[in-house]
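As you look at this complex, bear in mind that one protein chain is not there, while each of the others sits in place.
And now, chain A:
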Amino acid sequence: MMRFLLLFSRQGKLRLQKWFTPMSDREKKKIIRDMTTMVLARQPRSCNFLHWKDLKIIYKRYASLYFCLAVENQENELLALEVIHRYVELLDKYFGNVCELDIIFNFEKAYFILDEFLMGGEIQETSKQIVNRSIEASDMLQETMEEYMSKPAF
(Lines give C-alpha, C1' and ligand atoms only; values in the text may rest on other atoms or scores of the structure.)
Protein backbone atom coordinates (compact mmCIF):
# COMPACT_ATOMS: atom_id res chain seq x y z
CA MET A 1 0.00 0.00 0.00
CA MET A 2 1.02 3.59 -0.44
CA ARG A 3 1.77 5.51 2.74
CA PHE A 4 2.06 9.09 1.59
CA LEU A 5 2.48 11.31 -1.44
CA LEU A 6 4.29 14.64 -1.33
CA LEU A 7 4.69 17.28 -4.00
CA PHE A 8 7.37 19.84 -3.46
CA SER A 9 9.28 22.38 -5.48
CA ARG A 10 12.99 22.51 -6.20
CA GLN A 11 13.29 24.96 -3.35
CA GLY A 12 11.74 22.41 -1.03
CA LYS A 13 8.38 24.20 -0.76
CA LEU A 14 5.65 21.71 -0.10
CA ARG A 15 2.79 21.94 -2.60
CA LEU A 16 0.64 18.97 -1.70
CA GLN A 17 0.66 16.32 1.00
CA LYS A 18 -1.48 13.25 1.18
CA TRP A 19 -1.19 10.82 4.08
CA PHE A 20 -2.79 7.42 3.81
CA THR A 21 -2.22 6.41 7.43
CA PRO A 22 -2.87 8.52 10.50
CA MET A 23 0.16 10.35 11.76
CA SER A 24 0.82 13.12 14.22
CA ASP A 25 1.68 16.58 12.94
CA ARG A 26 5.15 16.22 14.35
CA GLU A 27 5.81 13.00 12.47
CA LYS A 28 4.48 14.57 9.31
CA LYS A 29 6.79 17.55 9.63
CA LYS A 30 9.76 15.31 10.21
CA ILE A 31 8.96 13.15 7.21
CA ILE A 32 8.47 16.19 5.00
CA ARG A 33 11.85 17.49 6.09
CA ASP A 34 13.55 14.15 5.57
CA MET A 35 12.01 13.63 2.15
CA THR A 36 12.81 17.06 0.77
CA THR A 37 16.42 16.94 1.92
CA MET A 38 16.90 13.38 0.75
CA VAL A 39 15.31 13.75 -2.65
CA LEU A 40 16.66 17.18 -3.46
CA ALA A 41 20.18 15.98 -2.68
CA ARG A 42 20.03 13.26 -5.33
CA GLN A 43 22.26 13.58 -8.34
CA PRO A 44 20.58 13.83 -11.73
CA ARG A 45 20.23 10.51 -13.56
CA SER A 46 20.34 8.53 -10.35
CA CYS A 47 17.74 5.84 -10.03
CA ASN A 48 14.30 6.92 -8.85
CA PHE A 49 14.15 4.66 -5.82
CA LEU A 50 15.37 4.97 -2.27
CA HIS A 51 15.05 2.94 0.85
CA TRP A 52 13.93 4.89 3.88
CA LYS A 53 13.24 3.14 7.15
CA ASP A 54 11.01 0.23 6.19
CA LEU A 55 9.53 2.03 3.19
CA LYS A 56 10.44 2.45 -0.43
CA ILE A 57 10.54 6.00 -1.67
CA ILE A 58 9.81 6.54 -5.34
CA TYR A 59 10.33 10.03 -6.69
CA LYS A 60 10.30 11.76 -10.00
CA ARG A 61 10.74 15.30 -11.12
CA TYR A 62 8.32 16.95 -13.52
CA ALA A 63 9.46 20.46 -14.52
CA SER A 64 9.85 22.36 -11.27
CA LEU A 65 7.96 19.86 -9.12
CA TYR A 66 9.12 16.73 -7.36
CA PHE A 67 6.59 13.98 -6.80
CA CYS A 68 7.57 11.73 -3.95
CA LEU A 69 5.62 8.59 -3.15
CA ALA A 70 6.28 6.25 -0.22
CA VAL A 71 5.11 2.66 -0.51
CA GLU A 72 5.40 -0.40 1.65
CA ASN A 73 8.20 -2.80 1.15
CA GLN A 74 6.59 -5.42 -1.06
CA GLU A 75 5.15 -2.90 -3.54
CA ASN A 76 6.27 -2.67 -7.11
CA GLU A 77 8.57 0.32 -7.66
CA LEU A 78 8.14 0.65 -11.40
CA LEU A 79 4.39 0.71 -11.10
CA ALA A 80 4.61 3.27 -8.33
CA LEU A 81 6.50 5.41 -10.79
CA GLU A 82 3.62 5.05 -13.17
CA VAL A 83 1.15 5.97 -10.42
CA ILE A 84 2.96 9.28 -10.26
CA HIS A 85 2.91 9.61 -14.00
CA ARG A 86 -0.78 8.82 -14.23
CA TYR A 87 -1.51 11.49 -11.64
CA VAL A 88 0.51 14.00 -13.63
CA GLU A 89 -1.46 13.05 -16.73
CA LEU A 90 -4.73 13.57 -14.87
CA LEU A 91 -3.64 16.99 -13.64
CA ASP A 92 -2.47 17.85 -17.11
CA LYS A 93 -5.73 16.86 -18.66
CA TYR A 94 -7.71 18.87 -16.15
CA PHE A 95 -5.68 22.05 -16.10
CA GLY A 96 -4.35 21.79 -19.64
CA ASN A 97 -0.56 21.88 -19.49
CA VAL A 98 -0.40 21.86 -15.76
CA CYS A 99 2.21 23.94 -14.01
CA GLU A 100 3.18 24.45 -10.39
CA LEU A 101 1.02 27.58 -10.14
CA ASP A 102 -2.10 25.62 -11.06
CA ILE A 103 -1.52 23.36 -8.11
CA ILE A 104 -0.83 26.27 -5.78
CA PHE A 105 -3.96 28.17 -6.72
CA ASN A 106 -6.22 25.19 -7.10
CA PHE A 107 -4.88 22.96 -4.39
CA GLU A 108 -8.35 21.74 -3.55
CA LYS A 109 -8.80 20.52 -7.12
CA ALA A 110 -5.49 18.72 -6.98
CA TYR A 111 -6.77 16.92 -3.91
CA PHE A 112 -10.10 16.06 -5.53
CA ILE A 113 -8.37 14.60 -8.56
CA LEU A 114 -6.09 12.56 -6.35
CA ASP A 115 -9.07 11.27 -4.40
CA GLU A 116 -10.70 10.04 -7.59
CA PHE A 117 -7.55 8.18 -8.49
CA LEU A 118 -6.27 6.78 -5.18
CA MET A 119 -8.05 5.77 -2.02
CA GLY A 120 -6.84 4.43 1.30
CA GLY A 121 -3.38 4.01 -0.16
CA GLU A 122 -4.50 1.82 -3.06
CA ILE A 123 -5.24 2.59 -6.63
CA GLN A 124 -8.95 3.10 -7.13
CA GLU A 125 -9.38 3.72 -10.81
CA THR A 126 -6.65 3.39 -13.41
CA SER A 127 -8.70 4.47 -16.37
CA LYS A 128 -7.93 8.06 -17.30
CA GLN A 129 -11.26 8.48 -19.05
CA ILE A 130 -13.30 7.42 -16.05
CA VAL A 131 -11.41 9.63 -13.62
CA ASN A 132 -11.69 12.60 -15.93
CA ARG A 133 -15.35 12.00 -16.47
CA SER A 134 -16.11 12.00 -12.79
CA ILE A 135 -14.09 15.15 -12.20
CA GLU A 136 -15.88 16.91 -15.00
CA ALA A 137 -19.19 15.75 -13.61
CA SER A 138 -18.41 17.36 -10.28
CA ASP A 139 -17.39 20.56 -12.00
CA MET A 140 -20.68 20.53 -13.84
CA LEU A 141 -22.46 20.27 -10.54
CA GLN A 142 -20.52 23.29 -9.46
CA GLU A 143 -21.07 25.44 -12.46
CA THR A 144 -24.78 25.03 -12.38
CA MET A 145 -24.83 26.80 -9.08
CA GLU A 146 -25.11 30.25 -10.49
CA GLU A 147 -25.57 31.87 -7.19
CA TYR A 148 -21.89 31.43 -6.52
CA MET A 149 -20.97 33.58 -9.45
CA SER A 150 -22.86 36.55 -8.17
CA LYS A 151 -21.09 36.57 -4.82
CA PRO A 152 -18.65 39.41 -4.22
CA ALA A 153 -15.04 38.48 -3.76
CA PHE A 154 -14.06 38.04 -0.10
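In the analysis below, a residue touches a chain if its C-beta (ideal position, glycine included) is under 8 Å from a C-beta of that chain, and two chains touch if they have at least 3 such contacts; residues count from 1.
Quick note on the criterion: contacts and distances are computed from a predicted model.
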Not counting the visible chains, the remaining one has a UniProt entry; which protein name from "AP-2 complex subunit alpha", "Eukaryotic translation initiation factor 3 subunit H", "Cell division cycle associated 4" or "Integrator complex subunit 11" does it give?
"AP-2 complex subunit alpha"
Touching the unshown chain, chain A contributes residues 1, 14, 16-17, 21-22, 24, 29, 43, 45-51, 53-54, 73-74, 76-79, 81-82, 85-86, 94-95, 99, 101-102, 104-109, 111-112, 115, 119-130, 134, 137-139, 141-143, 145, 147-149, 151, 153-154
